[in-house]
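In what follows, a structure is listed as structure tokens, so that the remarks can point back to it.
What you see is the complex with one protein chain gone and the rest in place.
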Amino acid sequence: MSQEKKMKLTLPVEEYVGSGNLACQGCGANLALRYILKALGPKTVLCIPACCWAVIDGPFPHSCMSVSIYHCAFETAASTATGVKAGLDMLGDTDMNVVSWAGDGGTLDIGIQALSGAAERNDDIIYVCYDNEAYMNTGIQRSSATPKGAWTTTTPVKFPKVESKKDIDAIMAAHRIPYQATASIAYPEDLYKKMLKAKNIKGTRFFHIFAPCPTGWKSRPEDAVKLARMAVQNCLFPLYEIEHGENLALNIKIQNKKPIDDYLKLQGRFRHLKPADIQSMQEEVDRNWNRILKKAQGC
Amino acid sequence: MSKKKDAAKIIFESEKDVPIMPMSLGSMLFNKTGSWRNIRPEIRTADCIRCGICWKFCPDMSILVEEELPVVDYDFCKGCGICAEECPVKCIEMAEERK
Partner (left out) sequence: MRKVIMGNHALSYGAMLGRAQVIAAYPITPQTQVVELLSEMCADGTLAAKFIKVESEHSAMAACIGASVAGARTFTATSAQGLALMHEMLHWASGGRHPVVLGNINRAMAPGWSIWSDQNDSLSERDTGWMQFYCSSNQEVLDTTIQAFKVAEALFIPAMVILDAFSLSHTYEVVDVPDLDKVDAFLPPFKPYARVDYRTPRAFNGLTGPENYMELRYKLQKDMERVPEMVEATGREYEKLFGRHLGAVDAYRCEDAETILVTSGTAGYTAHVAVDEMRKDGLKVGNFRMRMFRPFPFDIVRRVLLPAKKVAVVDRNISYGHHGMFAQEVKSALYGIPGAPPVFGFIAGLGGRDITPASFREVVDTAAAQDRPAEEILWIGVKR
């Protein structure tokens, strides 16, 4: 076999998520965790509440992971992490990354009180929300992260979700935490770089990672990365970082903003939408994007 | 094919072997998720440009790098097809699983 050209690896080769895990085919949450651990390394503890990853890890007495995990109650991803960090500090293990690894339901809905509390105290934890836009583990029920117009098992086709997605990033920015970022599984180098940066900051750090779920979105497993990329390219999920609630910096500049139609077409959860619905969704995407652009320009 | 250390599923015969805390004692490598596949990625290595994209986007750590080329770990590859979809030169094809 020819040795003249090296394979181009843009991320460290160390893996902390192991094979044999129970994630569905094409799981975005698997990729998201794989990437963040490449940045954080082995001195990391994950506090995982009820979410897909509570199952993906594998049943007792097994785990697919090579970092420590504390599976915690649904609404306690942040408060458990706060306690773990305090305990480790008291024991002298001060260099551990203590990470909350929670889904969108566990973050935007049931866990928001504990998250807000930890952020207000500026507890020294990294809170990561992997957002697949519904309660996937319980069978695709709507969460406050589910986008307007989407089908879920509790927002049926005849009455899809009428409310807009909760803006968790603005909520976290209002807490003036030292660092927060949005990220996407389609841009792993960007995610990796931002996580490395966050690792060296003290205080509460918040990541919001867009992680498509083929099972819940009724999309093809092979489209998981493509959908995540489209969401960035059509400005539905812009990638940026914010320090101390201000100074929003866009990480991925968009040259030709594309309409959301193609993104929606690849997903069964949007199949029922009529042109007028899509038009209204597009307008909302545009409004949100303009708001981000204004913030990026510092006004 | 897989270079991952083989592991057996842990089955407790007696409560005496069960730890008091529900905690892990072994990996998930006993769980060969390759059996979930209906379609399998096949890499035409002759056309591979070694860009590493298939390795990067595999959700199941099932693209291995051997002698600077990607190799599928069929023990664990679940057959999602992301590697074939993302391959910029389309040298990965999803073929019907041979059972």
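The first chain written gets the first letter, and so on, giving A and B; residue counts start at 1 in each chain.
Definition applied: contacts are C-beta pairs under 8 Å (C-beta built on N, C-alpha and C of every residue); 3 or more make two chains touch, one makes a residue touch a chain.
Keep in mind that this is a model prediction, so the values were computed, not measured.
J.: List the displayed chains that the omitted chain touches in the full complex.
T.: Across the whole assembly, the hidden chain touches A, B.
J.: Using the document's definition of touch, tell me which of A:A29, A:C51 or A:M65 contacts the absent chain.
T.: The single option touching the absent chain is A:M65.
J.: Which listed residue, A:A73, A:I171 or A:A296, touches the chain dropped from view?
T.: Hidden-chain contact among the options goes to A:A73.
J.: I need the residue numbers on subunit B that touch the omitted chain, in ascending order.
T.: Per the touch rule, subunit B residues meeting the hidden chain are 11-12, 15, 18-24.
J.: Of the residues in subunit A, which ones touch the absent chain?
T.: The list for subunit A reads 42-45, 47, 54-55, 57-63, 65-73, 75-76, 78-91, 93, 96, 113-114, 116-117, 120-121, 123.
As a convention for this text, only the chains that are shown with their structure count from here on.
J.: How many Å are there between the centre of subunit A and the centre of subunit B, using C-alpha atoms for each centre?
T.: Centre separation, subunit A to subunit B: 23 Å.
J.: Spell out the part of subunit A that touches subunit B in their complex, as residue ranges.
T.: 1-3, 5-11, 13, 15, 17-23, 25-28, 30-31, 34, 57-58, 60-64, 69, 188, 214, 220-226
J.: Show which residues of subunit B lie in contact with subunit A when the two form their complex.
T.: Touch residues, subunit B against subunit A: 2, 4, 9-10, 12, 18-19, 22-33, 36, 50-52, 55-57, 59-62, 65, 67-70, 73, 75-76, 78-82, 84-86, 94.
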